[in-house]
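Written out below as structure tokens is the structure these notes cover.
So, chain A:
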Amino acid sequence: MLLAVGAALLLPMSARSSEITVVGSTTVQPLAELLAEAYQAVNPGVIITVSGGGSSVGVTSAGNGLCDVGMASREIKESERQEFPSMAIHVIARDGIAIVTNPGVGVTNLSKSQVRDIFTGDITNWSEVGGPDQDIVVVSREEGSGTRAAFEEMVMEGVFLITGAAVLQPSNGAVVTTVASTPYSIAYISFGYMNESVAAVSVNGIAPTAANASAGRYPIVRPLCMLTPGTPQGDVKAWLDFIMSPDGQAIVSDEGYLPVQ
Partner candidate 1 sequence: MTGTVSARGRMKRLTDSAMGLVLLGSALVSVTIVLLIGLFTLKEALPAFRDIGLVRLLTGTEWRPGQDLYGLFAMIAGSVLVTLGAIVLGLPLALGCAVFLAEVAPAWVRAVVKPSIELLAGIPSVVFGLFGMVVLVPMVRGIDVPGNAGFGLLSASMVLAVMILPTIASVAEVALRSVPEEYRQGSLALGATRWETLRRVTVPAARSGMLAAVVLGLGRALGETIAMIMVIGNAVMMPEAATSNPLTIFLSRARTLTGNIAVEINYATGLHAAALFATGVVLFVLIMIVNASARALLASGMRRG
Partner candidate 2 sequence: MPEPRMRTIDYCLYYGGFRALNSISMDIPPNMITAIIGPSGCGKSTFLRSFNRMNELIPGVRVTGKVLLDGEDIFSLDVVSLRRKVGMVFQRPNPFPKSIFDNVAYGPRIHGLRKGDSLAALVERSLKAAALWDEVKDDLQKSALSLSGGQQQRLCIARALAVEPEVILMDEPASALDPIATLKIEELLQTLKENYTIVIVTHNMQQAARVSDFTAFLLMDESRAGNLVEFGPTKQIFTTPRDSRTEDYISGRFG
């Protein structure tokens, strides 16, 4: 215990200048972790801490200068641009939003309007879209999530509302876990979170792959942004430059996201 007291007292009172705090979207978070690890491997003096919170946290934190870098997984709204005029936006990657189901469902293709009707609650049984006669369990993100905002804008056309009966989970990871373990469930997730525990559904016959998305065929794609309170300086600028470099963008595409360079 005494040791711990000593250690705590030794903690510097403020962040070192070579520490970069990154906050925001849980979609960008795992990518940012990897980009941070890769950067620190060659620049051991720099420490980058990445934490979640959600896209809106990313925007407000960066806008208010609470962090060095904010993360957002959607377009920055006009209102937010006006609220934080000096905030700089760096699109580091693009990301598709995949529609996934529990592997037991067996439905492999849905039209965009079917997806919309499922999420509004107008379609409630898988048999209505060619699946088994089972009730659909809709899983969604909570309000404020960038993935949800992007999904609402692109699939729900900004007007249709996601059913209140949806299971809400506070992160992409939690959504994947829930869909994987809940029979007859459906959800939307970032491409970067797709794995074998859930089944991807083609939308309008187009499979959710990076190739289809970068070719412009897959219909649900949104930007992933890094936000800085002002023009980036020093270590922050160096890290952002690394992200946009070929090495950084290679990590982006390795993780299933779409590079922007």
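Quick note on selection: all candidates are chains of the complex that A comes from, given by their letters.
Heads up, the rule we're going with is that contacts are C-beta pairs under 8 Å (C-beta built on N, C-alpha and C of every residue); 3 or more make two chains touch, one makes a residue touch a chain; residues count from 1.
Please read these numbers as outputs of a predicted model, since none were measured by experiment.
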Complex member in contact with chain A (any copy), out of 1 or 2: 1
Contact footprint of candidate 1 on chain A as seen in their complex: 53-57, 60, 135, 137, 142-145, 152, 161, 164-170, 178, 181-183, 185
